[in-house]
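A single protein chain has been omitted; all remaining protein chains appear in their positions.
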Amino acid sequence: MSELTDLLFGAPAVDAAFSDRARLAAMLTFEAALARAQAQVGVIPAAAADPIAAACEAKLYALPELASQARQAGNLAIPLVKMLTAQVAKDAPEAAPFVHWGATSQDVIDTGLCLQIAQAGDALAADQQRIERALTTLAHEHAQTLMAGRTLLQHAIPITFGLKVAGWLDSVRFGHGQVTTAVDQAVRLQFGGAAGTLASLEDRGLEVSRALATQLQLPEAPAPWHARRERIAALGAALALQIGVLGKIATDLVLMMQTEAAEAFEPAANGKGGSSAMPHKRNPVGLVAIRAAAVRAPGLAASLLAGMAQEHERSAGGWHAEWEVLPELFRLAGGAALHAAEILEGLELDPARMRANLDMTQGLPFAEAVTMALIPSLGRAGAHALVEVAAKAAVTQRRHLKAVLSEDAQVGALLSATALEDLFDPARRLGAAAGFIGRVLGGPA
Amino acid sequence: MSELTDLLFGAPAVDAAFSDRARLAAMLTFEAALARAQAQVGVIPAAAADPIAAACEAKLYALPELASQARQAGNLAIPLVKMLTAQVAKDAPEAAPFVHWGATSQDVIDTGLCLQIAQAGDALAADQQRIERALTTLAHEHAQTLMAGRTLLQHAIPITFGLKVAGWLDSVRFGHGQVTTAVDQAVRLQFGGAAGTLASLEDRGLEVSRALATQLQLPEAPAPWHARRERIAALGAALALQIGVLGKIATDLVLMMQTEAAEAFEPAANGKGGSSAMPHKRNPVGLVAIRAAAVRAPGLAASLLAGMAQEHERSAGGWHAEWEVLPELFRLAGGAALHAAEILEGLELDPARMRANLDMTQGLPFAEAVTMALIPSLGRAGAHALVEVAAKAAVTQRRHLKAVLSEDAQVGALLSATALEDLFDPARRLGAAAGFIGRVLGGPA
Amino acid sequence: MSELTDLLFGAPAVDAAFSDRARLAAMLTFEAALARAQAQVGVIPAAAADPIAAACEAKLYALPELASQARQAGNLAIPLVKMLTAQVAKDAPEAAPFVHWGATSQDVIDTGLCLQIAQAGDALAADQQRIERALTTLAHEHAQTLMAGRTLLQHAIPITFGLKVAGWLDSVRFGHGQVTTAVDQAVRLQFGGAAGTLASLEDRGLEVSRALATQLQLPEAPAPWHARRERIAALGAALALQIGVLGKIATDLVLMMQTEAAEAFEPAANGKGGSSAMPHKRNPVGLVAIRAAAVRAPGLAASLLAGMAQEHERSAGGWHAEWEVLPELFRLAGGAALHAAEILEGLELDPARMRANLDMTQGLPFAEAVTMALIPSLGRAGAHALVEVAAKAAVTQRRHLKAVLSEDAQVGALLSATALEDLFDPARRLGAAAGFIGRVLGGPA
Partner (left out) sequence: MSELTDLLFGAPAVDAAFSDRARLAAMLTFEAALARAQAQVGVIPAAAADPIAAACEAKLYALPELASQARQAGNLAIPLVKMLTAQVAKDAPEAAPFVHWGATSQDVIDTGLCLQIAQAGDALAADQQRIERALTTLAHEHAQTLMAGRTLLQHAIPITFGLKVAGWLDSVRFGHGQVTTAVDQAVRLQFGGAAGTLASLEDRGLEVSRALATQLQLPEAPAPWHARRERIAALGAALALQIGVLGKIATDLVLMMQTEAAEAFEPAANGKGGSSAMPHKRNPVGLVAIRAAAVRAPGLAASLLAGMAQEHERSAGGWHAEWEVLPELFRLAGGAALHAAEILEGLELDPARMRANLDMTQGLPFAEAVTMALIPSLGRAGAHALVEVAAKAAVTQRRHLKAVLSEDAQVGALLSATALEDLFDPARRLGAAAGFIGRVLGGPA
């Protein structure tokens, strides 16, 4: 969108796949491969391929001129093919007629896009590896790190930070798996000619298609997909999904980073997160960028879904709506992944504060355990009532719930002091937390 | 949303999975299975299971009372568990304390939801079969049915109706595959207790979880997913995607059904599509319902994606946002699929009109073929220029392009009369259309 | 969406305007008014009006039959007009032909919708009054209540709770103003006949339109708006906007309600917010419902915007997409407003805890003030650097910043002890807070 915010919201490796130059290069890669494939199967003269391929250098073409002509033509392929033909004609006029032979604008643009998608998918995978590695390490290291489990933003019962991280890891694997699958499903040759029949190639269409796919190392689709965009829309949804997963992680972390919680901090490299007005503050800069991406991604994914109602063989608007939206989703996914990798690798944690926060409710998180222990004797309602009264007393008197309960005769009759102590020991109230961590770390679900 | 429009926008088989009664029943199925599983592994008394299971009958509970208490409690599980406990207590007071043992509200609601999702997924599959069968038949039958290929809503070159249908089939298979995969990925036991540790079950959590999953015939998740909703959001996106695919088909058909095109008609059973003011009109009723669903689905899918930023162990809003949105997406997907099945099975076609429409441009769709045939001799620019002049003359003089070209000396020198005739024979200008149909009909891509 | 969650997410007064019965009644109100208006201007026999109006009783018509026929007809008006005609024919066969005279289905449905919108708008206004009154009171009462201003979820400098509330009030007024304006702009007679010309009424169309508008007490539009939906989409956006404003307030409050902050609490009437597993918890039930609405509303507003591309004189899908979406937005707006009114009227606050939280950062929020005071002497960079070092020391040594600074010789040279004391007095560091509150309370911006 803007050079000024590209580094904040995007990631250079992913953005490189969607730069204007990269788009041009991908389109020219299609034209070169088309000429080679057609020369190979004899649809165009063998001698035409090399001069055409030689002219398929992005640097030969001026972006402003292309942009200007694209406004008249309605897409980039029409002026590019014209310029390419003229370029070929300079040195090899006999080859010029065979430029773009039998193809249509959308063949070039869509296949070029698929080449860009494949490259961007690889770029995302690199940061995903960093994220998974960092989360695996954190889950291992903090399998016993006690903290408050929070539901509806209120302290519930103890969990471990390792369990929280294992959950993130499970989610981020799923999200990336969706992106990988969606990339694989979307990246395919587009080659159908004017209306998806390859009519200009008469009975050689499928043969050229195969040769072209081989040249480009792209799978073929069973039929052209000019106006059937389910794989593009699915890719957009997968990217939004993974951004959403990272947004959940960032949300947990900005909440843990609150002044009142102070359990985790985004790493502060090179003065990152400084505030212009408040020298003591360390702002969650990268987390905020991830969260901003998560606010934006659903609307972008919806735009791709909304554009699917494409008319007949090639659409009057829905396709064009994709041109900037899919790259934007990749950009935001790339930026979110890069921020996440940096943050999770350098995450600063304060386990003592986690424990202190857990203790601040003075035993209330263990009310459930006490209730459960009393239900067999008192029934659900009875146990609830007893504990509720005690909990209220604890809150009112600012005392620890264990202290209040230990003075209760009924409790004394039903639970030994040791049993009561045990119920309030967070490390013994973790249930299956370690088991769950193990199941996640054992490998993909 | 409304009883009045349920039949128009929904499908009874899918809606049945998401009725209020079905929701209640699914939640009670969880409670019954939990009691049985816990009795089986010995976490609750063996004698408690049967009375609890016996009380898990949806008809025993009043919806209005549940609704009223849900407003206080913030979810349905809290009042339902209270009522269930009271119900059990009537006949088996000793079993009552063991109702909902160790579980949390979200365990009941999410697992119940998964049971509903599985049922709705099956319902969708039935209509999908009808759609695929109808499209396969149409693609076979109309493999040679000529019609105008249309790009940007303008006639381009000839295609066959079979090719158009094969494209639809390829898309609708993909879309349904996405839904099926997403259902399979989403349908899993939710069982984590208050904060995802199953703390109340102490060291028996995983064991109970396994037994419960077996009871419910649901797969387990590696860890509770209370606040990690990527599989729910992915399911919503998949449903929106398939609605989008059906929306593309419906768009093509309403366009073909236009008075000016008149190539296809939605079947008119029982006065379907009559107009209140215009007795001669036949309105595309079902197609319009599909298109309405396609307008709505992207926003609903976006809502699920937007809700993913769920806080900590259980969210304060994002989860609650799902409750009505996912069922709505299933409803729209069900309605769209049912309409599509009915329409495609009974589709009325007018191949003669398709051919007449193709001919109305008096040879212009074959301009590309002529251009291609002339490029080797005249170069791209030269061939384009010649054909463009001829095309303009044909339009101005309201004559057939072939006639205009046959009078052109340059054309006469380069193309024989037979060759020219051949270039204007649509049946010979179909390129790889039949090949593409074959590749689609050969099986899933 | 569901009887079970209607009370949680909706508001009875608003929902009443959009019930199936209300929809039917509104459509019948149109038909009765049409007959009266046409009888009055002499377009239909004077004697026809009363029997038609008499049959316009919603209770005379069966919803299931209407729903079933609506699936065939594509809308509710076609079967309703048929049933109404049959009903009139029972007692007044001579009046029956004049039912729905010259009108089209969409005239009935859209005008009926506008009557419903007007009613729902009034219902929203009642809760808005409660919200504004509660916020005004809170802003007054807490104009001096100190609390931490938080930016990026970190303590910044002191504010007052009254200032926060004044901001909410300013926003909620704007949002409701947008809804009121949008309702006023949207509520208009729809009356155009089959294609927007009132052709059936020949030269009496405008006259009938005026009489009908008078009957219904609705303004006329300059021309029928069957396929021009900007006012409906604008209304949806305004509702989503106000939901968004309430979502911001709810977000602030759930954050203040966090266990670690504990500054504010949703009122707990009748066991509201109890947790099934944790007897000590009080969950933010109503706030969560508001936040869920805020997650959902943007997608719904987007659906209305996406449906605007309606074809020609009446659309094939876009209009139908509105039927359930606009009522859903009203429902969520109604539910959010009702929850907000209840919560703000009964909000429980803990000013002591607010102050304690403000103090927990041991003077860091006043770093900016010290920095500003030092800039004239030390320059921006110098002042920043000095305070940053002191702030880090304060954090590391867990001491108050004021104490650290008071030991700094440079500070001592530049600031007197009194000046330093003053800089750390939150009540003297509120700048224009009171002034801003006054500007908001002075009246609408």
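In order of appearance the chains are A, B and C, and numbering begins at 1 in each one.
Basically, a contact is a pair of C-beta atoms (placed from the backbone, for glycine too) under 8 Å apart; a residue touches a chain by one contact, two chains touch by 3 or more.
Keep in mind it's a predicted model, so treat the numbers as computed, not measured.
Peer 1: Need the list of shown chains touched by the one chain that isn't shown.
Peer 2: Taking every chain of the complex into account, the missing one touches A, B, C.
Peer 1: In the full complex, which of B:79, B:112 or B:298 touches the chain missing from this view?
Peer 2: B:298
Peer 1: In the whole complex, not just what's shown, which of C:71, C:291 or C:331 touches the removed chain?
Peer 2: Of these options, the touching residue for the absent chain is C:291.
Peer 1: One chain isn't shown here. Among C:19, C:137 or C:151, which residue touches it?
Peer 2: Result: among the candidates, C:151 touches the missing chain.
Peer 1: Which is it among C:187, C:316 or C:420 that touches the chain not included here?
Peer 2: Of these options, the touching residue for the absent chain is C:316.
Peer 1: Pick out the residues on chain B that sit against the missing chain.
Peer 2: For chain B, the residues touching the absent chain are 148, 150-157, 254-255, 257-261, 275, 277-284, 288, 298-299, 302, 306, 357, 360-361, 364-365, 367-368, 371, 384, 387-388, 391, 395, 401.
Peer 1: Give me the chain A residues in contact with the hidden chain, please.
Peer 2: 1-9, 20, 23-24, 63-64, 66-68, 70-74, 76-78, 81, 100, 103-105, 193-194, 200, 250, 254, 269-278, 283-285, 287-296, 298-303, 306-307, 316-321, 323-325, 327-328
Peer 1: In terms of residues, what is the contact footprint of the unshown chain on chain C?
Peer 2: 85, 93, 96-99, 102, 149-153, 156-159, 163-164, 166-168, 170-171, 174-175, 178, 185, 193-203, 205-206, 209, 221-231, 233-234, 237-238, 240-241, 244-245, 247-248, 250-252, 255, 291, 294-295, 297-299, 301-303, 305-306, 308-316, 368-369, 372, 375-376, 378-381, 383, 429-433, 435-437, 439-440, 442, 445
Here, only the chains that are shown with their structure count from here on.
Peer 1: Rounded to a whole Å, what is the gap between the Cα centroids of chain A and chain B?
Peer 2: Measuring from centre to centre gives 23 Å for this pair.
Peer 1: Report, in whole Å, the distance between the mean C-alpha point of chain A and the mean C-alpha point of chain C.
Peer 2: Taking the average C-alpha coordinate of chain A and of chain C, the gap between them is 31 Å.
Peer 1: If a residue has to touch 2 or more other chains to count, which residues of chain A qualify?
Peer 2: Chain A, residues with two or more chain partners: 150-153, 156-157, 255, 298-299, 302, 306, 368.
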